[in-house]
Structures are given as C-alpha cells and as structure tokens.
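As you look at this complex, bear in mind that one protein chain is not there, while each of the others sits in place.
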Amino acid sequence: MPISDWFKAREGRRYTVASADKSADLPDGVWLKCPSCKHTLYQGALENTLQVCPHCTHHFDMSAPDRVLSLADEGTFEETEAGLSSLDPLRFSAKKSYAQSLASAKEKTGLAEAVVTGRALLGGHPVVLGAMDFRFIGASMGSAVGEKIARAFALAQAEDRALILAVASGGARMQEGMLSLMQMAKTSAAAERLSRAGVPYISILTNPTYGGVTASFPVLADVILAEPGALIGFTGPRVIEQTIRQSLPKGFQTAEFLVQHGMIDEVVARGDLRESIARVLDYLCLGDVPDAALGAACPILTEGGDE
Amino acid sequence: MPISDWFKAREGRRYTVASADKSADLPDGVWLKCPSCKHTLYQGALENTLQVCPHCTHHFDMSAPDRVLSLADEGTFEETEAGLSSLDPLRFSAKKSYAQSLASAKEKTGLAEAVVTGRALLGGHPVVLGAMDFRFIGASMGSAVGEKIARAFALAQAEDRALILAVASGGARMQEGMLSLMQMAKTSAAAERLSRAGVPYISILTNPTYGGVTASFPVLADVILAEPGALIGFTGPRVIEQTIRQSLPKGFQTAEFLVQHGMIDEVVARGDLRESIARVLDYLCLGDVPDAALGAACPILTEGGDE
Amino acid sequence: MSRFVMEFERPLAELEEKLVDLKALDLAAELHLGEEIAELEAEVEQLRVTVYQALSPWERVQVARHPERPKTQDYVAALCSEVFELHGDRLYGDDEAIFAGLATIAGRRCMVIGHRKGKNTKENIRRNFGSPHPEGLRKARRAMLMAEKFGLPLVTFVDTQGAHPGLEAEERGQGWAIAENLATLAALRVPVVAVGIGEGGSGGALAIGFGDRLIMLENAYYSVISPEACASILYKDSSRAPETSACLQMTADDLVRLGIADEIVPEPLGGAHRDAAAVFARVESAIASALDTLCGQELGGLVEKRFVRLSSIGVFTEGE
Partner (left out) sequence: MSRFVMEFERPLAELEEKLVDLKALDLAAELHLGEEIAELEAEVEQLRVTVYQALSPWERVQVARHPERPKTQDYVAALCSEVFELHGDRLYGDDEAIFAGLATIAGRRCMVIGHRKGKNTKENIRRNFGSPHPEGLRKARRAMLMAEKFGLPLVTFVDTQGAHPGLEAEERGQGWAIAENLATLAALRVPVVAVGIGEGGSGGALAIGFGDRLIMLENAYYSVISPEACASILYKDSSRAPETSACLQMTADDLVRLGIADEIVPEPLGGAHRDAAAVFARVESAIASALDTLCGQELGGLVEKRFVRLSSIGVFTEGE
C-alpha cells in the first residue's frame, strides 16, 4: 500500500492512551511481551494506545506515520517530499549490500526513507512536522534523510511555520560514508538559518537517539522534549564501556538523566505530547492562531526603526 | 601632590623587571619582607621592578598610577575624569564613617577615587586604559568607580579605541548600599554595548579581584588575562569555609586555577603584560596601527550590503 | 495562622497565647470571663498594630525570610496559567534553585524566571535554599534569550540570600555567570519586570533582578550584602545585623527613595504570609499594569530607556 493510501486509511482514527483495564478483552492476533513489565500484549491493541504499554506505560517504538498522525490535528497532515529516497553512491557492500538493506527497509516499512515530513496543523498552529522511523535502517541519517530534514527546515522558514521534529536514530548512515557525516553539518546549517529567522523549532527525542544525529539538528531546537525512558546520547553505552572501561550509572543517557544534566527541557509522556507542544507553540507562535485562547491579550511588541 | 603632577614626575621612567642580582646594591630606606620568599627587600627598589620581587617574582600590589604608566606607551597616558569622586549618599556610619574612610583613602593615595582612567597608546594602538587601586578602600566599586568605568566604556566606544582595564577589587562598596550593587548592572550594561559595537576589550585581573566586581565588567572582556598567583573569585575562601564548611583545594581561586577551569585566557607575568596586550591588539584592532608590522597583509574583509 | 514566630513578634505571640488559654479556661470552667477576654482581645489588637506598624529594617528582613512567606512557586501557582517549565542550561545541569518557564500572567504570554526556595527541609536541600549555582543562572539566561527571540515579556521573581558560595560554584564561574546575565538583561529587547518578593541578596539576586520596572513587596529587601555579613566585616560581630540593616538602606522604601525601585506593593499587617491571597492579587495587578505600560512601547526606545536609567544610578561628584 503506498504511503499516501496508508495515511488515508489511518485518517479519522483517534489515538488515546488506553486505561489498564482494557487489556482484559484483547482479541486474538500477534502477541508480544512488554520488555519493561513482562505483561503479554496484543500488538494490535497497542495501536489504540499510541504504542504505550497499558500496564506500565513503557513506550514502544512508534512508526513515523503513526507519529505524525498522533501529533497533527486530525486530517491536517499533508506529506512533502514523499518520493525522496536514498541511492547507493559508494556502492557499499559488506556482509549485506546497502542496496539490499534499502530494498528490505522499504518493503518492511512501506516508506521511501527513514523520515516522513509534511505540513500540518498542531493545536491550530500551522507547522512543518517530521518524524523518523527507526525500522528503516535504524533511522540512520544518509543523504536522503539529511536532504528531507534540510528541506523541512527550509519549508518552515519559507512559510513561517513552526518546525516539529520527532527524532529517533542510531546515528549517521555509515553506508554513505562521508556523505552521511556531512549531513550533520548540512542539517545544523539549516537549523541555524531557521533560528536566525526567528521561527520556532521544537524537537522530540525518542528512543533511541544516538551518534551523529544527536550531535546535529535535534539538539539545536528552541525547546527539546523527550519521551520517558528514551535513551539519548552521542556515544552508546557499550562503546563507552569498551573504549574507556568506565562503568556507567543506572539510568545513564535516559531522558530523565538528560533533564538532570541540563540538556533537555522536559520529559513528556507520548499521550501528552500534542498538548505540550501546542502549549509551547501558543507562546512561541504568538499571533499565528486566529482564535488564540488569549485573543487580543497577546503582547504585540513593536520593533523600532533603529535596526 | 596632585595626580597630574605625579604623572608628570613619573613620565620618562622606564620600568623593567630587574634581574635577581640587582638586589645586592639596594640603598637604605623602607624595607619589607617578601611574603613569598621571605627575602628582605628595599621598597624603593621595587619601583624599578614593577613591584615584582626580584628573588621569586612574587607580584606585590601595584598602584593605579604605576599600573597605567607600566602599560601605556611612554608619555602617552592622558587622564580622564580625574576629579570624579565619591560622595556619601547613605551617610553611612558604622565603626568608622564612610566620609572618614574616603578622606583617608584620598590622603593615602593622592587619588580622587579607586580607579584611574585615561586615553593612551599601547603598542601603538590608541586605547582607553584604566586601573584600579586596592589601597583606596580595597578598590571597592561604589558610584564613582562605577561611573568612571562606565565612562571608560563609553569613551572607548565613542572613539573606537580598545579598552584595557587592570582590575583589583574587594567587591562592591557596601557603604553605598544598593547604589553600589547597581554599579554591577551599570558597568555590565556598558560592557555589553561596547561588545555589540565590536570594539576590543581586554581585562587584566590582578590580586585580589573578588565579589561584585568579579561578577560584572571584568569577566565580560574579549580576552581575560591575569597576573601570576592573583586570587580571583566571587565568594572569598573564608566565607566559603564558614558558610558551606567545605575544605578548599590548594591553589583555589588563583589565576592558574582559573585558567584550568576555563575562565581566563592566560596568566601573564607583569613584566610581559604590555607586550602580550599589544600582541592581542594587533589581532583585534586590525587596521588601526598605520605601520602595523604586517602592513598590507592584514585581511581586509568586506561587509556585504545585505546587513 | 502562622506557626513560626519571629523574634520581634514574641510579646504579641505570648499575649495571643494567653488569650487562647483564657478562652479555653472560660469554656472549660464556665467562669464567664467575657469582660476579661474582651479586654485582652483589645490589648492583643493594639499590640499587633504596635508590633507590626513601622517595622524596623531588621524586622522586615525577618519578615522577608519568614519560612511561610509566599515563594516564587506560590506566585506562579496563583498568578500564572498554562505554565510550561523549561529545564537546564544546555551546558551542565538543571539547577532547581531557579525556576524558568513559559507562563501566562494577567492574560499575557510571558517568560517567567524566579529564585525557588523550598517549603521544607527536603525541598530546600534540592533547591539549595534558593541560592543558584552558575548552571541556574545560565538556565535563566537561556530563558531570557528565548523570551527575546520570541517577543515574550520577561517577569522575574527575586527571592534569594544570594548566589551559592561554594567550591563548585567558583569552579564553574559564579562571577562569570552573574556578569553574563547582567549584560544580557541590560540589553534584552523585551519588556522586563522584576518583582522583589522576599530576599534580594546581592549578585545572585541582581542576576535576574532588574529591568524596566522593579516592584518591591513592602517587606522585601534588596541589599549589596547581607546585614549579618556587613556586621561581621564592620564589627566582627554578626549579631549587630540590626544596626547594619538600617545603615545599608535596603528596604523597599529605601529603594524607591534611591530611584532603584518603582513601586511598593503593600503587605497585610504582619507580612505577606498572613494573607497570601491578597498579596497575590496586588502583585498580579502591579505586574499587569507594568506590562500594560511597557508592552506598547517601541523596543529600541524601551531598551535605550533602560540603559539610560541604569547608567544614571549613582551619586558622586565630578570634582573641581
């Protein structure tokens, strides 16, 4: 099913975090075990709970299409750059060729690349909205992901829409070598431009966010949110333990650890993300919502002619 | 002797750090013991060594007039705001009245206030040059010091001269209460304006620099230098030990400690200060020295019309 | 009713206690002491006025430090809606001694920053009694710059003994952090309203404590040095703080007289903790009217006015 159809099929669904007692009457189907509370869960039922375990609120990975639909106001998401996808410029071939990896990722996810972007409304605010999909080669950032992200920044700037990016990634896509590393500079350059234009940018760090992606556009946002328990860092714990032989504290690199260390603004449960982002946008996008709750009370600051 | 005469009397003197063997033929006069190496020194001889112990290079306190003359190119220092001095707005009277303290400080130092400012050349660069004098009520910053500092910033900006400030201070001048605290904001505001105007500003932190002065204009410089062994901090060690009952490491709050902790650019011996500052100015004041050593090789960057 | 008794309240507290005892006795033993009770009540009322009216500077300091005095988080809870707290300096840590967040006050979207003391020992340990480390001040600075970027007026609540005096704070540049904030606040291109709600301790207070308007609560103080430290220096005897607190001219009245504060919000007899709701209402209306005045102004002019005013603070002579 092409992704556009998928979006159509999903439109109109409501996403709410189910209360715990709903788990009693799960229909038959694919079952999985929650890695946190060990409860057995029906996978289909997770679709009604934003992929959150109804027993312990463990946040399972969320696909990019699910993510953008969970954040956009109903029926407002319009995808952009849907066809943009990776090539294999280095003809990278190790155990498995990059071309094969790409083909199977496309097949598995129905996506052209590891990030989905588009226009939407969020809490009534016009936004550019993007989400990364970890199932697609670990949502690693190669040329195509970098390009789609950079275009999302450019679109947000051109249309003066706030940019909202839900991030997950294993890091740079090594199969594209230096072209992949340079996407860090390219997306950071785009972020810097948006910032200088004064357009709001909020990132949501989800599990896992690592490597070159952590070290570029996601952490340059005005407000950085993260999902509970999400693991976020530059170097992964295994590499640290092997390279430096440091033992790592409990909770290392969790979203909560990063709040404590001053790196992100708030940990927000998946079910509360849309509301939190909308609230922040109410402050950062003053005036772009015609029926803003505060109406005329928004401060209208006049810029002087001395600039 | 009025300070203008003092300057005249001092002009033409050369300052060099004497080599150790000069100490042998010290004339009679006032003797003091070096607190660092315990050698007995003739005070008059220290005038020829920039108040640096010839045995161990211990840096004694330096008066503001000595300081500006040691830094300015010979014969170029012209004092500004020489008459500006403190009043006693709170009629502050404790054990000793503020009025008394002021009177005795003036008598002792021959200065009108704890800071001397003026125009000068330094390594051929036109600068505004200022120095604080610890003998004057601990070079604490009251209204007059704050005003003179703020005017030095304004003068540097108006005449596009680099600003060089040699700082020493016990902190805010509590005898002026909140008027004194507000000088921190006032001088920091002036520093911010100078910075936005792109005029270079170098501070030299000397022993001791503490309290509200550390927490305002001196640390906002583009390049921060400090003299060897100078003690610099916000809260003094005794207060920390009494309040928090923390034991403090050896070398705490020395200039060297602060370099290690990333707060200052370099520790420079008194005898090398003029040369170091001139070198930095060669970079930060490109173009203002007609016969710059590098002549036409200085990069001439053209600003675009898009600003 | 307050449980914590300040030194100067003690005679009143004793009389109040006596009145309670008398009433209890009357009730228990049916002694019909109505007249005595009424007399004592009048006495209490008179003493209350005597004790609380025209507080000395040192008494105000005690009121400003009263453990039940409303704190930044109380003002945020009472005055602000749709709050979104911001955490961290993006450099080192998240200092709980400083609150920063997006908040709506009197119908206006604002950025709010405040010193955050705890309500009990546990909270106070976490929040370091409201004394910020450099990372707290740098979080505040990040919030200031965000306010500027998105055109949000800045409202600050000042209530700290001072910036934290400690080894780690020095290592991480306490002086540097304060100075950066002063420079940033001085030039910030949005309206800035500072409210002194309790203690205004030196550089740690000033680092978020000035702007286009400084509103002081009646019993809040703001000082270059704590009266105890001043007494320690001058007399080697910190118990002489009552004297130095007068010398330092650190009350709201003094600040208005010196041209540093603009406005005083009156407190109920006995202090803000005696009727917090009334204080919240007055503070809200003071902030609202300050914002009404400031938000209409052209930004370049606003910042220039702030700079000129700041530059004019100080009393000195030009000499001959």
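Per-chain residue numbering starts at 1, and chain names A, B and C are given in the order in which the chains are listed.
To be clear about the criterion, contacts are C-beta pairs under 8 Å (C-beta built on N, C-alpha and C of every residue); 3 or more make two chains touch, one makes a residue touch a chain.
Remember, predicted model here, so these are calculated numbers, not experimental data.
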Note = Considering the complete assembly, the absent chain touches shown chains A, B, C
Request  = Check the options B:68, B:213 or B:264 and report the residue that touches the missing chain.
outcome  = B:264
Ask   = Any idea which of A:168, A:220 or A:284 touches the chain not displayed?
value = A:220
Remark   = From A:53, A:105 or A:191, the answer for touching the chain not displayed is A:191
Inquiry  = Just to verify: which one of C:99, C:129, C:176 or C:210 makes contact with the chain not shown?
reply    = C:176
Inquiry  = Give me the chain C residues in contact with the hidden chain, please.
reply    = 90-92, 138, 172-173, 176
Task = Determine and list the chain A residues touching the chain excluded from the picture.
result = 81-87, 89-90, 92-95, 112, 142-144, 146-147, 150, 172, 174, 176-186, 188-193, 195-196, 211-212, 214-220, 233-235, 239-240, 243-244, 246, 248-249, 252-253, 261-263
Note = Absent-chain interface residues of chain B come out as 195, 198, 200, 219, 222-223, 259-266, 276, 279-280, 282-284, 286, 293-294, 297-307
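One rule holds for everything that comes next: only the chains that are shown with their structure count from here on.
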Remark   = Contacting chain B as well as chain C are chains none
Query = Which chain's centre, taken as the mean of its Cα atoms, is farthest from the centre of chain B?
reply = A
Message = Report the chain ID whose CA centroid sits closest to the centroid of the full protein CA set.
response = C
Query = What pair of chains is linked by the most C-beta contacts?
reply = B-C
Task = Can you check how far apart chain A and chain C are, centre to centre, with Cα atoms defining each centre and the answer in Å?
result = 41
